[in-house]
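Note that one protein chain of the assembly has been removed; the remaining protein chains are unaltered in position.
Each chain carries a letter (A and B) given by its place in the written order, and its residues are counted from 1.
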Amino acid sequence: MKWDREKFLNSIGFLLLAACFAYSLVKIAQRRSAEQDKSVTTIRFAHWQLEAGTKAALDAVAAEYIKKHPKVKIDQILIPERVFATWLTTRLVGGNPPDLVALGFGITDDRMARYFTPLSEEVVKPNPHNAGTALEDVPWRDTFIDGLASAPGLFNLFEYYGIPCSMVTTRLYYNAPLFEKVTGSKVPPATYEELTEVFEAVRVYNEKGGNLVAIAGSKYNSPVLMNALFAAQTQKLNLELDRRRVMRFAGAPYPAFFDGSFDLFSPAIRSALELSREIGKNMPQGFLSLAREDATFSFVQQRSLMIATGSWDVQSLRQESSFEVAAIRFPLPSRQNPQYGAYTLGPGSEAETGGAVNFGLTRDAPNPEAALDFLKYLTSIEGNRIFSEKSNWLPSIVSVPVPEAIAPFAPVSEGYPSGFILEWTGGPEVKRIYENAFHRLVRPDGGVDQFLEYFEPRYAQAMVLDMELTIKNGLRTLSMQDTTWIALRALEQGGDPRSGAKAASLQEVQAIGENSYYSRRYDLDEFEKKRKTAK
Amino acid sequence: MSAKPTAKRVKSEWPKHLVVLLLLGIELLPFYMMLQISVKNNAEFLNHPWLPLPPAGWHWSNLVEGFQLIFPYIANTVFVAVLGTVCTLFLAILGAYFFARYKMPFSNFFWAFFLFLMLMPGVANIVPLFSLLKSMSLLNSLWTLVLLAVAGGQVFNIYVLRNFIEDIPKDLFEAAEMDGASHFKQIINVVIPMSGSIIGTLAILSFIGQWNDFLMPLLLMRDKELFTLGVGLIYLDGEYIKQWGKIMAAFLVASAPLLIMFLFTMKLFVRGLGGAALKG
Partner (left out) sequence: MSRPISIRKALLEWRLYLFIIPSILFVGTFSYFPAISAVYHSFFDWQGGDSKQFIGLANFKKIGGDTVLWASFGTIGILVVANVFKLIPSILMAVLIHRLKSDKWQYWYRVLLVVPMIVPGLVTLFIWKFFFDPNIGVLNQVLDATGLKSLLVMVDSFFKWGIFQDGMPVAWLSDPNLILPSLIIWGFPWIGAVGVLIYLSGLQAIGTEIYEAAELDGAGSWQQFLHIEFPLIMTQVRLSLVLMIIGTLQGFGLQMLLLGTSGGPEGRGMVPGLWMFNKAFVAGEFGYACAVGILLFVFILGLTYLNNKYVRVDK
């Protein structure tokens, strides 16, 4: 009898399994038949924006697009940040990438050159989806708020590889009701002096039995605030060191550093570091060990009063918080500030805010024309409006209204040029030593001197290494375009004059690029020579 | 048999029970947590993290949403696991039969071919394997996972099965042969009934192995519809603001098929692991 029961139970188990298997077969067969339908074009695009609202917004844009183009199916592939680089590498190398990919994780210059199609020819044509609007005849590039000036690939490869569908700014969010309770006022701080008063109010509140942290900190969030303040302190220094007269320090640090005019011990830098340290005191202890989710959790659970993060978090924070969440621009030290005022010019301008969520078109895309058309729709006035409204992200297209909910986040162009951020003056090596030094800055027993003691001796070497890396990668990436040039010339000889024109412009672009890298090489060699003779 | 204690020992049974229960309790803690969190929402969890809610307040919707989160992946995983296990064992039984039945010429060479793989760490293989699959156009397909499962499972299963088949009395085989049975029929009539339990155990081990695999699916699959359970769980983990209740519910759903299978085949499993594994 026992044998029967056991057998009986076993058989039920296997039957269940067989049933599940049959079901899964059915599902897979269904999927297959859907895919085989040749009349339907499938466009796939991939990104990592898991914040609340983005997926739904993109789905909404896709739905609108499909209404106009019924024979199209649009697939949104969301891969978490952690594994995005791995997933993307395997897809690119494996030759079966989606049509559109958000450029960011896992993307280097040479990957862009190798695996993505340059869109430079497309961006100078008007966007067909803007027909009937004021932007009807405007080249696609100029319909963007920043004119695609920050498109990935533009700076190093001189081609447009990515098209942004949004923009981002950073702000200081705060818990409105709790703020009123702690400070007794509804008015948020406008300057750093007022922020200091808020810190004082929090301290008093804690003495009376509260357990509140002024600003939620983490490895991710703290730099957002600290960098903004640092940049404010280096505004004057930035203009002094600006060799290329672009008011933006990008690319400029190397020349200034290599000709010796950039001094790490200058008072502006010291002041900026001191400011970072002071802010760090108002963040939780050990904040460098915390992750982004921990800071968000702390804010949402009302354990901290403010949090610094970007416009991408508006929806998420509002959804998760049971209280009203407001946001202000970072309170910067005013010029009258006795300690920090001397180095600052005033509120920074956000005119150089670049695009975000840049989508690139892969070379191995199964349906490049359809994908490009969808991308154009997403970045047309209509498509971008739908996206912006549904996701509460900033639009990237001129004349698209900014939704009410993120009005505080709209980039403010009035202001002075921002300063630079020490961490970003070089490349990965500089970042690495900066991170290691940073502990020494914000530790209870640390300070600016400890920071500089560690950082300064390593800085020169790090800059040299990063410059070498930039030059090497840049030249390698440029050389990858040689194959394209040869192919274009071959096509020209085969009788296609357009290819000849493309080849000529590519050659020009390569020449400019090579020139810039060789001049950097020259600067670097001169610097090395000077160092060796100085020793 | 367990050690028979003398009269003096009877009293000291309790400490052993206590220690065992304590250790088992800690070991099972994660699953207890999974169960009781899956029906709470975030706020309730923060207020009482340890104790389960009374059944009236359970959020059944969590389970529904968790199910929806994870179910597509389960369908794929069932497909790969079942097919993979069936094919692996099919080929492994054939292979083990080859080795066990007769000492055919080159048999030693083939055996060494397999045995070497047991010792060889496979870590270096992942990279070229990816490239190989790409050139065979096998990327982004569930069938690839099945093929890899079969390839990966051969060595261990053949090794274990060979020992078992060799222990089957030769007369049974000879009797079948005299009745005119082909080798294949011999397998069906002799090998499978005799080795039923070990085959069952190996099947379960293989199934569980496939269920847990995440590395190759992560590398191979482009489309979300093809993700298996492992990748699906990684995906859940990457969520920015986590609703732990729903996530725990998804974990529960992810474990459910195995748990159900275990409930039904429990004896087979416990017995099989205990006795059969010894031979290895």
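Please note the rule applied: contacts are C-beta pairs under 8 Å (C-beta built on N, C-alpha and C of every residue); 3 or more make two chains touch, one makes a residue touch a chain.
This structure is a prediction, so every number in the text was calculated from the model and none was measured.
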item: Contacting the left-out chain in the complete assembly, out of B:V82, B:V150 or B:A176; value: B:V150
item: Option touching the unshown chain, where B:P72, B:G200 or B:G230 are the choices; value: B:G230
item: Of B:I158, B:A176, B:V190 or B:L226, the one touching the omitted chain in the full complex; value: B:I158
item: For chain A, residues in touch with the removed chain; value: 82-83, 85-86, 89-90, 92-93, 95, 106, 111, 114, 219, 284-286, 289-291, 294, 297-298, 301, 443
item: Missing-chain contacts mapped onto chain B; value: 1-6, 9-10, 13, 16-17, 19-20, 23-24, 26-31, 33-34, 45-46, 49, 91-92, 94-95, 97-105, 107, 110, 113-114, 117, 119-132, 147-148, 150-152, 154-155, 158, 166, 170, 182-183, 208, 211-212, 214-215, 219, 229-230, 233-234, 236-237, 244, 248, 251, 254-255, 258-259, 262, 266, 269-270, 273-275, 277-278, 280
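Note that only the chains that are shown with their structure count from here on.
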item: Distance from the mean Cα position of chain B to that of chain A, given in whole angstrom; value: 41
item: Residues of chain A that touch chain B when the two form their complex; value: 6, 9-10, 12-14, 16-17, 20-21, 23-25, 27-28, 31, 44, 50-52, 75, 77-83, 86-87, 90-91, 93-98, 292-293, 296, 300-301, 316, 320
item: Contact footprint of chain A on chain B as seen in their complex; value: 46, 72, 75-76, 78-79, 82-83, 130-131, 134, 139-140, 142, 218-220, 222-225, 234-235, 237-242, 257, 260-261, 263-265, 267-268
